[in-house]
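Only one protein chain is missing from this complex, and each of the others stays in its spot.
Take a look at chain A:
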Amino acid sequence: MAKHETPLLDQLESGPWPSFVSDIKQEAENRAKNANNVEFQVKQDVCEDILGVLELSYKHGRTHWKHGGIVGVFGYGGGVIGRYCDQPEMFPGVAHFHTIRVNQPAGKFYNTEWLRNLCDLWEFRGSGITNMHGSTGDIVFLGTVTEQLEEIFFELTHKHGQDLGGSGSNLRTPSDCIGEARCEYACYDTQALCHFLTNEYQDELHRPAFPYKFKFKFDGCPNCCVASIARSDMSFIGTWRDDIRIDQDAVAAYVGGEYPPNAGAHKDGNWGAFDIQKEVIDLCPTGCMKYEGGKLEINDKECTRCMHCINVMPRALKKGLDTGVSILVGAKAPILDGAQMGSLLVPFVKVEEPYEEITEVIEAIWDWWMEEGKNRERLGELIKRQGFQAMLDAVGIDPVPQHVKEPRSNPYIFWKEDEVPGGWQRDVNEFRKYHQR
């Protein structure tokens, strides 16, 4: 017999998609049985109370979590999101219900031994409920009490060699696409760069020193499978600057219908036979492709590396060999002054250990933003407030046409005084000698 009636949530157990309600219920049952005699460090019926408080929210159409909650571990200024239920008498199991962010390995590959260790720890000292994963990338341990935070941190670091992720006004947990590990489009090793920078900037991640939060994400190519361009203040997108490699025999195999277009991604639709003119040449955004006499040609100088043709014919077309990343800056959600996507800052830089060219850009941006950024002002907003030019100046990058989608249309142009012959200090009486009042 469940502790709380959950008639509304029960209706989310039917239907084909995996039901979080069924899953929490199975955890509640397992804790009640406790087959392995675990000495639970938070209430045994915590999962029943999670369902109870959620059911109450369904009834009221409102959240039942109190505002905020400042908890953590010594030495760090973030990593734990505190939470307290606003009906603790009714649901004592979730009176405290803090979330711990655990820094995931790049690419989110795991072995089962490691996952089981984490599960054992979390069953013992927490609710047994997780998010796999938070949208920033962390493994999220959902729900424990304040007294357990240091214990969990001690075990994580001492037994499992594992650190917390980020929260607050600092560098948040970086994350990446699968990249070279399992994708032929990857232009650099996203996991290696993600791991390197996460370690390089541990201090910035654990101890808030910024005007606001800051995120890194790493995409291996412009398909953006980790959506860096929309979800990170500094977005690293793989690209190349030489020619797309064309295998004409493979092109013929696509035209002949031996290879499925787009690797078979449209298999269940009725799209007819592959038509290279219609599906590739005519859709190229720059019109830089030609298919004549059974031969595919690309005017690479005009190609913007949008990935379309490569996506459609992955066996015939390959990214170039001179690869690197573009760095875009400023993406953020709407609060305060509107959503932004990353704007191109560095068109191309090689990705080579020890990544100095990349860390130089990061640190120059941080120096500027940490000095000039207002309280709770994201990088994107500082760029808007002070201007893209101010950023270029601060970071020491020369302006190029690639920095804009289009030149400005208003003529409200600022000049620096030293750019104008004679400067700005002028005498009106001198002017009046030639122009009477």
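Rule of thumb we're sticking to: a residue touches a chain if its C-beta (ideal position, glycine included) is under 8 Å from a C-beta of that chain, and two chains touch if they have at least 3 such contacts; residues count from 1.
By definition in this document, contacts and distances are computed from a predicted model.
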Per UniProt record, name of the chain withheld from view ["Cytochrome C", "Dissimilatory sulfite reductase, beta subunit", "Multicomponent Na+:H+ antiporter subunit C" or "Phenylacetate-CoA oxygenase subunit PaaI"]: "Dissimilatory sulfite reductase, beta subunit"
Contact partner of the left-out chain, one of A:142, A:365, A:379 or A:395: A:142
Residue of A:15, A:354, A:401 or A:421 touching the missing chain in the full complex: A:15
